[in-house]
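Beneath this line is the structure, given in structure tokens, with notes to follow.
One chain of protein is taken out of this complex; the other chains stay put.
Chain nomenclature is as follows: A and B, assigned in order of appearance, with residue numbering initiated at 1 for each chain independently.
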Amino acid sequence: MTRRITLLTDFGTADGYVAAIKGVIAAIAPAVPIDDAAHDIPPGDVWAAAWALARYWRLYPPETVHLVVVDPGVGGDRRPIVAEVDGRLFVAPDNGVLTRVLADVAPSGLFLIENERYRRPTVSATFHGRDLFAPAAAYLAQGIAPAELGPPISDPVLLPLREPVRSGNRAIGEVVHVDRFGNLITNLPAAWCRGAIEVRIAGRSVGPLRRTYVDAAPGELLALVGSADLLEVAARDASAAALLGAGRGETVIVDFGSLTLPGGASHGESV
Amino acid sequence: MTRRITLLTDFGTADGYVAAIKGVIAAIAPAVPIDDAAHDIPPGDVWAAAWALARYWRLYPPETVHLVVVDPGVGGDRRPIVAEVDGRLFVAPDNGVLTRVLADVAPSGLFLIENERYRRPTVSATFHGRDLFAPAAAYLAQGIAPAELGPPISDPVLLPLREPVRSGNRAIGEVVHVDRFGNLITNLPAAWCRGAIEVRIAGRSVGPLRRTYVDAAPGELLALVGSADLLEVAARDASAAALLGAGRGETVIVDFGSLTLPGGASHGESV
Partner (left out) sequence: MTRRITLLTDFGTADGYVAAIKGVIAAIAPAVPIDDAAHDIPPGDVWAAAWALARYWRLYPPETVHLVVVDPGVGGDRRPIVAEVDGRLFVAPDNGVLTRVLADVAPSGLFLIENERYRRPTVSATFHGRDLFAPAAAYLAQGIAPAELGPPISDPVLLPLREPVRSGNRAIGEVVHVDRFGNLITNLPAAWCRGAIEVRIAGRSVGPLRRTYVDAAPGELLALVGSADLLEVAARDASAAALLGAGRGETVIVDFGSLTLPGGASHGESV
């Protein structure tokens, strides 16, 4: 059996680290295609990696092996793990990088990676991506069962995701990711935003909900539902992050005026 | 039938967008190889994307599917199209990004993408790359005919390319692309430059035509015919763009002294 491997790292594209991982995989599983997901996750930014992974893991077909090496705790006591979720496999450090996968779908399997048979003979203290995660992913892609890698675990590390809240005629959330375009993506679900008369962020109004970027004038800020089905603050042909000086964690307020809130709930409902 | 897909975007390599596109393709056409062309096209820069695409589309073998997602007008009224040119297929927004392909060779087919059978069930307003272009490319790579995607069109959007001119003992063009090395690539064809005694840009002379970078001293500006068979202003081991403070649109003048112009034409001849 041959599966596909995707590779998400914070290694950048100016060193040999990404190719080291690919070489280890190629030596074990030469027929397995490797898709570069993204390599310019900011160094050690587990939140950004968790966000990026959530954008694609389920679009890949079942049996895909998603390898994630954003691992600031390498060589310390964080555990290496493999997870099976909705038919896809994940190989990653247990540092929260799988939070948005596990928050979405309960895993059907979760195991420690500790079987020495499926790692490189010598494991460095600083590059488990090469010595431990890459071989694990390659052997999984060759068809070994996740349970072969080690004993089950039940307490994966999860990042503390904050839920948006609804209160009175407002919904309040925050920016959870800033993308390459400077779009500020929030944790406010599309279903909460219908009928919004105004979206506010960083002390400014960006108007009512619009449909797409070109519904604003060039350079103008706007709010819309983005491709993750979440409220997004953007700017047409410009960076909302730069225009607003805002980033991850910034509060976003959706105002419904005197309208009844969509869905009828008035506060505290989670996604 | 299995074809290869190439992928050109302005998505950068720090988000999950590129992998979302690859995942959609992998789910439809798992055996089709996907080549990353480039993902750091400046956000929304259709001119830079059109230039980059022109550097490689015809080097790939016939039947290759070139997928281009530089799409600042996503969700607006710009059309999604597929083009068949010299045996290669192109899937892109109709925003001019195919200009340098279509200016080079007349398309043998040009169609709207609108058949709902070949897109994701729900199409977002902001990510047609994932929901519409990726599936179209994947199905084309699987062998469906371009005409299956929608009705023919005949009026693709073309960027207003400016032609260089020849006048008296001079040829005048402009910079059409600045590459990673800071090389300033112009629209002046090699055939126009033979016998040039001086090339001028941004108020400075960069000397006569030289053959390659190392024909200049380190840090020195020079003019040469680059790999696109066009006049290029470069600097050895340095960025001509930075040294000259020049960019796209900058005028470049080629002086032939009292020599007869090559080819004999004296002005206005196009590429």
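Going forward, a residue touches a chain if its C-beta (ideal position, glycine included) is under 8 Å from a C-beta of that chain, and two chains touch if they have at least 3 such contacts.
Note that the structure is predicted; figures quoted are calculated from it, not measured.
Enquirer: From the list A:Ala48, A:Val74 or A:Ala136, pick the residue that touches the absent chain.
Expert: The one listed residue touching the chain not shown is A:Val74.
Enquirer: Who touches the missing chain here, A:Ser124, A:Ser167 or A:Ser205?
Expert: Checking the options A:Ser124, A:Ser167 or A:Ser205, the one contacting the hidden chain is A:Ser124.
Enquirer: Give me the chain A residues in contact with the hidden chain, please.
Expert: 10-20, 22-24, 26-27, 30, 33-34, 36, 43-44, 72-76, 124-127, 130-131
Enquirer: Take the complete complex as the reference. Which residues in chain B touch the chain that isn't displayed?
Expert: Given the touch definition above, chain B has residues 4, 6, 8, 13, 33, 35-42, 48, 51-61, 64, 177, 179-181, 211-215, 224-227, 229, 232, 237 touching the missing chain.
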